[in-house]
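One protein chain is absent from this view; the other protein chains keep their places.
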Amino acid sequence: MQAFDYARVSTVDEAVRLLAARNGDARVLSGGTDLLVALREGRDSAGLVVDVKGVPELMEMFFDRGGGLMLGAAVPCQRMYSDEPIAQAFPGLMDAASLIGGVQVQGRASFGGNLCNASPAADSIPALIVHKATAVIAGPGGRREVPVEEVCVAPGRTQLQPGELLVQLRIPAPEPRFGAAYQRFTPRNEMDIAVVGVGAAVRLNADGDHFEWARIALGAVAPTPLLAAEAGDALAGKAVSEAAIEEAARMAQAAASPITDMSGTAEFRRRLVGVLTRRTLVAAIERARRAGTHWNADLR
Amino acid sequence: MSTKTIVHTTINGDPVEFLCEPRQSLLEVLRETLLLTGTKEGCNNGNCGACNVIMDGVLVNSCLVLGVEAEDATITTIEGLASPDGLHPLQQTFLEHAALQCGICTPGFLLSAKALLDRNPDPTETEVRYWLAGNLCRCTGYDKIVRAVLDAADRRDRVTR
Partner (left out) sequence: MAMKENGHKNGYRVIGTRPIRPDGVDKVTGRAVFGADLHLPGLLYGKVLRSPHAHARILSIDTSAAEALPGVKAVITAADLPQVADKVKSLGESVGNLRYMSENTLAREKALYHGHPIAAVAAENIHVAEEAVNLIEVEYEPLPVVLDGREAMQPGAPILIQGLRTDELGKLGSEPTNVAAHIQHKRGDVEAGFAEADVIIEREFRTETVHQGYIEPQNGVALWNDDGHIHIWCSTQGAFAVRSQISDLLRAPISQVTVTPLEIGGAFGGKINVYLEPLAALLSRKAGHRPVKMTMTRAEVLKASGPTSGSWIRVRMGAKKDGRITAAQAELVYEAGGFPGSPVGAGAGVILAPYRLDNLQIDGYDVLVNRPKASAYRAPGGTNAAYAAEAVADELAEALGMDPIDFRLINAVKEGDRRADGPMLPRIGYIETLQAIKNHPHYRQPLEGPHRGRGVAVGFWFNWGGKSSVSASVNEDGTVNLVEGSTDIGGSRASIAMQLAETLGIAAEDVHPQVVGTDLVGYNDVTGGSRTTYGTGYAVHALGVKLNEIMRELAADLWDVDVEEVRVEGGVFSAGDRSITFKELVAQGSDTPITASAATHPKDAGPAFAVHCVDVEVDPETGKVTILRYTAAQDVGTAIHPSYVEGQIQGAVAQGVGWGLNEEYIYDEEGHLLNASLLDYRMPTAPDLPMIDAVLVEEAPTPGHPFGVRGVGEVSIIPPPAALANAIHRATGVRMTALPMSPSRVMKAMIEH
């Protein structure tokens, strides 16, 4: 691996100062599961690696039913699904947290890192998008908060500027009769990259038979993870029915612009968008209807 | 070549200090500097689990950890799995079930399985299979490995009851 310097910081300000001073030559190290591989394989380079795991704000999670979830950008996936209240409140996020790599990777990898890595196939991003998550970004000029769906701008690129640091993800508390799910398709059952990933979230009416609103987000079918806004919006006010779900799936397919690569053909991916949109909507509806139903932790 | 840093750790119960460059992985330090070669390299990018160690209670791929990140960390490698009283129950069941053939993946599987049983003392077959997904074995087809882990869980159950 190429040589680089290493700095371990303990405050956001210190991190921002270092990142800004290196003008694009510094990389943020949280779990390292993407960064170290990229540096080793020469797909990325760095003069300085800034380890942010000593920054308390990036390593903390807070959840309350009023304010929602504040998820430090470097909190490992395994800590998320090991936290019973959080795991129960956000089964749709846990779907993704338990899919990123094996357990060895989940012990280090974070949603913040997954977002900053900006892979079109990232598992956490569609899940975050349908939860209406926002990203808190600190920079030399202060802090700003942006919707997660606006963070990625191209494969491997985010809107973060040199000197900026993702500090926290904020996820609104689940509304009543809210349900969300994330599923992906992979040839293997684990340890794989999504050929397609789909997140869906719904809020149902009091009777549980109509959509109040819905959000659908797609992975691996566009240069960035994609909010299929029209597909979700079309469900608002509609009765929960196979026809409505089918229509949303068709609209999600229309929103996708998949390519053919070694993971799958464009045609296969478009088909999977339909399949997974249906399946995640059904799972989200199920979760919305079964108030108090928890993320099924049986596989972890 | 960038400057070397001195890193203070506790490895298998002993205080250990080592010098390393920032670019050296914990895996490289363990194997090449500390000569703890029980930790194996299979892929060096987090996809095979042969380099698994337990760091501050968390199962990690040591190829995806920098040596310098181990400052103040407590690490268990395969060399620290057995106690002076004898083999860990998993080591024993792996032997009895013939859960290894070539043995290169075995240290990683043992640490991964230990991390599972520490967290979930009574896993189902499905839970074992999913937990071990990040550990590749090319010799056994996993059958005997899964049985060995389930048997070790059973035995620990019997002891604690």
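We call the chains A and B, going by the order they appear; numbering starts again at 1 in every chain.
As a convention for this text, a residue touches a chain if its C-beta (ideal position, glycine included) is under 8 Å from a C-beta of that chain, and two chains touch if they have at least 3 such contacts.
Please read all numbers here as calculations on a predicted model, not as lab measurements.
Annotation: of A:D25, A:E190, A:E212 or A:E247, A:E190 touches the absent chain (contact as defined above).
When you scan B:V7, B:L64, B:L81 or B:A115 for touch with the missing chain, the hit is B:L81. If you put the hidden chain back, the residue from B:V7, B:L26, B:C48 or B:L64 that touches it is B:C48. Interface with the hidden chain, as seen from chain A, comprises residues 1-3, 41, 185, 187-193, 195, 262, 264-265, 268, 271-272, 275. The missing chain lies against chain B, touching residues 1, 21, 23-24, 28, 31-32, 35-45, 47-48, 50, 77-79, 81-82, 87, 91, 94-98, 100-107, 110, 125-126, 128-130, 132-147.
In this section, only the chains that are shown with their structure count from here on.
In the complex of the two chains, the chain B residues touching chain A come out as 1-3, 5, 21-23, 25, 44-47, 49, 52, 58-61, 63-66, 68-69, 71, 112, 115-116, 124, 126-127, 130-131, 133-135.
Chain A makes touch with chain B in their complex at residues 1-6, 8, 29, 31-33, 36-37, 39-41, 49, 51, 53, 76, 78, 101-105, 107-108, 189-191, 298-300.
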